[in-house]
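A single protein chain has been omitted; all remaining protein chains appear in their positions.
By written order: A, B and C. Residues from 1 in each chain.
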Amino acid sequence: MSATPILMAAAVAVPLVAAPLSLHRAWAGAVALAAGVGTTAAAIGLVLAVARDGAVRHALGGWPAPLGIVWNLDGLAAILLATAALVALPVAVFATASLPREHLGREAHRFWPPFLFLWAGLNALFLSGDVFNIYVALELVSLAAVMLVTLEGRAAALAAGLRYLLVAQAGALTYLLGVAFLYARHGTLDVGLLTAAAAVGDMPTTVAAVLMTGGLFAKAALFPLHAWLPPAHGSAPAPASALLSGLVVMAAAYVILRLWFDVFAAVGGAPLRQGLGALGAAGVIWGSLLALSQRRLKAVIAYSTTAQMGYLLLAIPLAAPAADWSADPWAGAIMLAVAHAFAKAAMFLATGLIIQATGQDRIGSMRGVARRMPVTAYAIGVAGLTLMGLPPSGGFAAKWLLLRAAWSDGQWWWVLVLLGGGLLAAAYVFRIIGPAFSHSKARKRQPPRPLEWIALGMAAASLLMGLAAMPLVAVLARSGGGA
Amino acid sequence: MMLLIDGAVAVGLVWMALRALNARRLTEAVIVFIGFTGVMALAWVRLRAPDLALAEAAVGAGVLVVVLLDGLGRLAHLLGGRTPLRAAAVVLLPLLSLALVAVLLRALGDLPSAATGLGPRVFAALEQSGVENPVTAVLLNFRGFDTLLEVFVLLGAAVAVALLRPLDRALPRGAGPITAGPPQTPMADWYRRRLLPVALLVAVYLLWAGGSAPGGAFQAGSLLAGVLALGLLTGTPLAGRPAAAWAAAAIGPVAFVLAALLFAVGGHGVLQYPPGWAKAAILGLESLLTVSIAAALTLLVIGIPRRRRP
Amino acid sequence: MTSALLYAGAGVVLFAVALLALFLRRHLLRKLMAANIAGSGVFLFLLGTAADGDAPPDPVPQAMVLTGIVVTVSVTAYGVALLRRFADETGRDTLTEDGGGP
Partner (left out) sequence: MIVLEGLAALLVAVGVAFFIAGTVGLLRFPDLFSRLHALVKADNLGMGFIAAGLALLAEDAGTVLVIVAVWVLALLASVMVSHLVAHAAVREGMQPWRKKR
């Protein structure tokens, strides 16, 4: 039991220490990979610790809740730490080989500092049980994300990065104003204590809920504040896009779920929750339609991120206040986020390989991929299963849980959204996959074989999620209320 | 009488913000913004937060203004006149923001009059924190993890600016003093011999005083950064290789996070100072943080070298 | 109406005005300044609502605001460097397709 705090500290400290060290050109790759392995080991250790002993709350600096900051390692945090590790490490291995071949060339070592800052920020965010500490961790994550977007220094990437930075700043400050309202009203910043205090649900608390959620909408690129995401994720190099779409967007969405599960459980009546669900549904539909209308490969996948994130919001109107994380709607939302992280990362890595091989980003470049680069084509296909929510993928298991919750709760309209979203996803996935099986004479530069297998492995992980749904829900059950 | 002064400062802040945001010419906007940060420092004094007044003056009015003016200078050739507002938004959004203000003020009114803050708890636990200044106690002991992440955000920003260097010009490895300003001016050597030592002395005082009076790592660090930037702008070459500057910028944050880890390994909690060692540990960490904050802010101010004129 | 609440009110107005300017203004340097002013507004609100008459001021919001100031200034400085790089690369200081909000 006493080792858990050290593991938690290591999960944050290892990437933080490695980040400045990776500034050194020669060591960068080695330091990053070593730190990656270390952090992944810590994350796996934490998942096992939670599965064995249940949730662990650790007061930083030895100061208990109201005064100090408390790390709240529950089932949800452990799963997200493991997801971040199991997505980031393969992406790091992929980047080591693929970035020198891309636009960055000799400057590929510039990928490592933002990569490590991002990973550290994510781990600090998932562990944190303090709303102001979440703000600082989110700032570190957003800063690292903008660095990843503007890595190649081209005009389009710089414009997208600037737009992303401004929206992230606006979102962070709106979130912070909400935190200020909570502190002024309840005098504490700890999520557990706020859960009890915010039950009164008066005007300042409701205003805080709307402000914080609005700020996080901007950071998670949820409809209607999603405009910055496609150019940003589209113009980043492939491994960076995989991290951005897989983990960064999920992190901000996680905070929304954490807030609406704990702090704002009793705040704002049904209309506010239905409104949030409606925004999520609108995001699903609108994002999928935009994904259908794109010509560039990366843009289609980036819009698909906006669409898939919309599903997470469906958990808010469906969840009964007293439920814990393993209840259907919450477990469905978390599982979808995790499966989407793997699937989206796999898709961006695969498209990165295709763009490298064919030299251009249009959907037309997919022609003949199935014959020349079969492993990459299958990676995209398998990842597509999760996006469409077809059995036996993780996406299917998640949507099934959400469907079951919606049906048993009598809110049938969410069922329509889930099915409609699945059909639209099928449309834009097949739009990409279709040309892959046609014949094409275009000469393709064969990417290194192991890179293709990394992409397929990630896609298979999202598939495995579907099969191994039960253990995941069991770990989630270890959370109990945030108290 | 006091309400009058505070009212004047509050209204002045809002008026200057409006002027800065809606100024006709960009240079005018930046100049008024500089005034705004100055009055903000005054507002912090009126709110009985001397630490914040120092930080705002040193970081906000100091480093940020240097960066904005430098940005303004380099964008000079691009300065279009008054950029037109988009017609559709001009009508709708102001109404929306007025509604937002109304709702927020209404919620402000609902807040309990008696503050329910954590002040009493902080003062109760103050003597175990190892320092007398309550703000420093919160920053480095009670909520030390916030500060830890914050100094990494600052270091990250400095790294981010360095990564903006165009791809065809790799990060400099070789030796070579870091200078940003024009060639040596006659004042440069006078400056180096007299003003620099005095500034260093004030910075050390601020750092030391941070334990008991307003001051601390951030104020001392940003003062040092301002002094270093002024030195560079006078063409005073800063001896030492860029790698040394990065090592200085990273030493504070890395030491802080390693200390947090070591305390955990040593049987105490994460970031929990061993009993009796709090004062020494905090002072040590603060001095390293001062060096790192100064280095990071200076790297931010020096900013990125421009693309060579093609 | 204690004077601290006056600052809290001013903070709210600053936040709303600056957020509006952040979306409306097209010049990117102005957007960055607007973001900074919005930050100052939030911090004023945070400290204004924490003041309790003449009791010693609550140090926790002061620590939060200090952290906020350093974070906001760091990100804004990075934004200005990004803008200069963008201007170097494209010779423009606004995002052309900058229709409506960002």
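Heads up, the rule we're going with is that a contact is a pair of C-beta atoms (placed from the backbone, for glycine too) under 8 Å apart; a residue touches a chain by one contact, two chains touch by 3 or more.
Bear in mind that the values here come from a model prediction, so they are computed numbers and not experimental data.
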Omitted chain - touching chains that are shown: B
Identified contact with the non-displayed chain, of B:L163, B:L230 or B:L261: B:L230
Contact partner of the left-out chain, one of B:Y191, B:F218 or B:Y273: B:Y191
Interface with the undisplayed chain - residues on chain B: 182, 185, 187, 191, 194-195, 198, 202, 230, 233-234
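Just so we're on the same page, only the chains that are shown with their structure count from here on.
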Chain A and chain C, separation of their C-alpha mean positions in angstrom: 27
Distance from the mean Cα position of chain C to that of chain B, given in whole angstrom: 13
Distance between the centres, which are taken as Cα means, of chain B and chain A, whole angstrom: 30
Residues of chain C engaged with two or more neighbouring chains: 15, 19, 23, 32, 45, 49-50, 60-61, 64, 67, 71, 74-76, 78, 82-83, 85, 89, 101
Where chain B touches two or more other chains, by residue: 104, 108, 111, 115, 117-118, 122, 142-143, 146, 150, 153, 156-157, 160, 164, 166
Contacting residues of chain B [partner chain A, same complex]: 103-104, 106-108, 110-112, 115-118, 121-122, 125, 141-146, 149-150, 152-153, 155-157, 159-160, 162-164, 166-167, 170-171, 173, 243, 246, 249-250, 253-254, 257-258, 260-261, 264-265, 268-273
Chain C - residues contacting chain B, complex: 1, 3-10, 12-21, 23-27, 29-30, 32-34, 36-37, 40-41, 43-45, 47-52, 55-67, 69-71, 73-78, 80-85, 87-89, 91-94, 99-101
Sites on chain C touched by chain A in the complex: 15, 19, 22-23, 28, 31-32, 35, 38-39, 42, 45-46, 49-50, 60-61, 64, 67-68, 71-72, 74-76, 78-79, 82-83, 85-86, 89-90, 95, 101-102
